[in-house]
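Note that one protein chain is taken out, while the other chains of the complex remain in position.
Think of it as A and B in the order they're written, each chain with its own count starting at 1.
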Amino acid sequence: MSAQHSKALPDLGGVLAPKFEAQRKLALIVAVVGLVGAGAMAGITGNMRLLQFSWLYGCMYFLTLGLGALFFVQLQHLTRAGWSVVVRRIAEHVASALPVVALLLAPLVIATLMGNGDLFKWANLDLIRNDPDESISGTLHLYEHKAPYLNGTFFLVRFAIYVVVWFGLVRFFRTRSLQQDVDGDPMHTVKMVRIAAPGMFLFALSLTFAAFDFMMSLDAPWFSTIWGVYTFAGAFMSFMSLLGLLALRSESKGYLRGLVTPEHYHDIGKLMFAFVFFWSYIAFSQFVLQWYADIPEETLWYKHRMEGGWANLSWVLLFGHIFIPFLGLLSRHVKRNRAGLRFWACWLLCIQAVDLYWVIMPNYDHHMHLPVMELFCLLAVGGVFAFVALGSAAGRNLTPVKDPRLPESLAFTNI
Amino acid sequence: MTDTAIKGVPAEDDPRSRVPLAEPGTGLTKITDTVAGIAERPETPKAWYVAFTIALSLLGVLGAMLAYLIWNGVGVWGNNNPVFWGWPIVNFVFWVGIGHAGTLISAILFLTRQNWRTSINRFAEAMTIFAVACAAIFPGVHIGRVWLAFYLFPLPNQMQMWPNFRSPLLWDVFAVGTYATVSLLFWYMGMVPDLATLRDRARHKVRRFAYGLLSLGWTGSGRQWSRFEKAYLILAGLATPLVLSVHSVVSFDFAVSQLPGWHTTIFPPYFVAGAVFSGFAMVVTLMVPARQFFGLKHLITMNHLEVMNKIILTTGSMVGYAYAMEFFIAWYSGNAYEKFAFINRAFGPYAWAYWTMVSCNVISPQIFWFKKARRSIPIMMVVAVFVNIGMWFERFVITVTSLHRDFLPSSWGYYRPTPVDMLTFLGSFGLFFTLFLLFCRFLPMVAMAEVKTVVPEGHAGHGHGHKEGASHE
Partner (left out) sequence: MSSKQAAAPVEQGPAGVLGVFHDVDSLLAACRRMRDAGFTRWEAHSPFPVHGLDEAAGIKPTVLPWIVLACGLTGTSCAILMQWWMNAHDYAYIISGKPFFSLPANIPVAFEMTILFSAFAAFFGMLGLNKFPTWSNPLFRVPEFERVTADRFAIVVDAKDPNFKADGGFLKQIGAKEVVVVPADPSSGKFPLWFHGLGAVATLAAMIPVALILRARFVTSEKPQIHVVPDMDFQWKNKAQTSSSVFADQRTMRLPVEGTISVDQPVDANLLDFRNGASTVQVEGVGTFRNDLPMEVTEELLAMGEERYAIYCAPCHGRGGYGDGPIHQRANGLSKDTNWVQPRNLQSEVGLALSTGQIYDAITNGKGTMQPYASQLSVEERWAVVAYIRALQRSQNATTADLPAGVQPEESK
């Protein structure tokens, strides 16, 4: 593909930089409704443990979306991609909500630091020691073994590192990109390419250990080396779906009309499809190895998810996360069709919520319940997430207008 | 092309334009002449004969070793209690791993529109098939009574038994068998248009007949291309999950067991990353001398090599990530055996192998952070050879260190290969290079039709002006 395939940027007359005032207000209302709902439920039932689990769940859902966005931005620079330039700014704005969502985890981290074992049992070993259930008190030695890693202080330190790394990376890419809108200096692109490579290292390590800390250690005796990859697969898949939805919405609102074409949707759809498959591959690898070897400390994790109501959710994942979207997204016509892509993007965003629910909530209770508190927390965090991302986007170009590869992106066609 | 260069940024890193994939002035005619010319050369160069003689002698060594093995039984190998999986499986995984780069380059890079792949994909695909052929030898002969190898397949036999589909070793038969078949189809199908080019250029009757037979009557009509491209796209789409699955299934051979050091969930993606890593290193090892020797520098440019070195750095780092995760979880799991297995790897009797592996696989590619190193022929050759060595040692470390320390300390042992082991492995390189040299001599080494699509004349809007610039008439 050479740069001669140029296509002039159509004159959009300021539509490219909407203010999003109504949308931000709506996001704030959603956040408040979620917060009030969750607070009221916690106040009435007095179930602070459920509140903590639900809050973690809500945060993890949007954290993975933000991480997916950060990965997308870095990947496009690292591979010097041309096609994606027109939608890259959307990812930059979504990623800018990542450090804020991470900070929303702070109350949980502080509670853990203060020895509250509601969420992370390892925060208070007395809970394990005095548990009447022998299958829990019998694992005390494992908790003691892991204490040098799983303890409140180190947890806080790691959490601080994640926030700093994410904040630094997100800020770097967003500021450079916005600066380029003003001065049009191609050097910004060169520098972003240079930072993307070491940035990927930081990203991979921070995502992996954050996944270990906030999800794997909920069931501290359990372990899986692939856990970081599993979390990443879901994160990127869900972000690509979100990106598809946001691009569709921006186009229908007129912000990106004439810029985003079915060619771009096709590529977004391809990445969604690829990561449906990749997630299936990683999830199957983890499952089949633990299922086949049948070692108690590993299979217990799956056993909890195959009993009670959780078995139903496992089936939902098997079909809803693997077979159905795989067949649904197989055809190129679906990926190029706006309605088709919108449907599957919504589907995958829902299934990511199911996946994380299935990962986190069995640690709360071995029996499934109606997820009311969880939905309130999802709304609360989602409202904040949207508010921050929209705030980042407000009044700024929704596409990097002076990116040197924008003409290539606009003229891009699939084979 | 842009008018002014940015200070301190080389042309290939300038975001304002893309550098041409082939050197400027490489038109349709020149591509055809260069690539087809190699296969058409009336006299074979002496150097080729020298190389071919060496390869053939090594192939002879392989034949002799296999005959000796089949006559005497597997006792001629160093495999013994407690290390029953020795060099044969190490060599098998090593070769299968090398066979992954070809399909990666042809399929995954095709799907992600990495057009630079067109210059190297044919070469890498051929390498894939020859590497898989080398790999297939080892499981084939390790069973002892090779004439009963058909028990591996679900064929009706006189004992009315069927294979055990719950065993990962049988999954392996299906995975590697499918992989070899699909790679061969992919390679051959991609070559059909180029074989037609050779057919139409052939002056000798025999050559014309042979290439004519192989090219199946290709005329390059619009409908043929339409179906061909669809089939190619579908095969690429199929080969991508296939390439992931093959090395994953190979990793299942180890990881479904409960052996410390083998049973870990990251094995499937880790094996795939390692396979691609070693495959790319092998492509660089072969490509650098080949482009020099056959005058392909204008098609396989320094930019191609630089991108490949970046991929080596990326996959090498992924492998390093997996090593780190294994170590961390070995401690985190609280499993005493797991912990011992890893400490023993790094500081036990096979520490020398472990540290060879780490320095070759994780440390040596890190030099590719520097642009100068990525574009230096001697450095990339050294690193590529190091990576090949390191990846062989990785399989050795995984196989042998986990086995040589049994749960029963009374069974502990130290594995030593026999000369037969070593000569068999050496001989497998003979097979690889024999096939490879034949390929270089008689078949189109670069996918001409594909390269033609990425030069300016391959697009609408570029045809006029310089099309005759490189005409051979």
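In this text, a residue touches a chain if its C-beta (ideal position, glycine included) is under 8 Å from a C-beta of that chain, and two chains touch if they have at least 3 such contacts.
Keep in mind the model is a prediction, meaning the values are calculated, not measured.
In the complete complex, the hidden chain is touched by one of B:Leu111, B:Leu170 or B:Ala324, namely B:Leu170.
Shown as candidates are B:Leu111, B:Leu185 or B:Ile377; the residue that touches the absent chain is B:Leu185. In the complete complex, the residue from B:Ala133, B:Leu238 or B:Leu423 that touches the missing chain is B:Leu238.
Within the whole complex, the absent chain has one touching residue among B:Gly25, B:Gly217, B:Gly295 or B:Pro419, and that is B:Gly217.
When the whole complex is considered, the residue among B:Glu40, B:Asp200 or B:Asp406 that touches the unshown chain is B:Asp200. Panel shows chain B; residues 27-29, 32, 36, 70-73, 145, 147, 154, 158, 160-168, 170-171, 174-175, 177-178, 181-182, 185-186, 189, 193, 196-197, 199-201, 212-213, 216-231, 234-235, 238-239, 241-242, 245, 249, 252, 448-450, 452-453, 457-464, 467 of it touch the chain omitted from the view.
By the touch criterion stated above, the residues of chain A touching the omitted chain are 284, 287-288, 291-292, 330, 415.
Methods note: only the chains that are shown with their structure count from here on.
Those residues of chain B lying in contact with chain A across their complex are 6, 9, 13-18, 20, 111-113, 115, 229, 233, 241, 244-245, 248, 252, 255-258, 263-269, 317, 321-322, 325-326, 329, 332-335, 369, 456, 461. Partner chain B is touched in their complex by these residues of chain A: 1-4, 79-80, 82-83, 141-142, 145-146, 149, 186-187, 189-190, 193, 197, 201, 204-205, 208, 212, 221, 223-229, 270, 277, 281-282, 285-286, 288-290, 292-293, 295, 297, 403-405, 408, 415.
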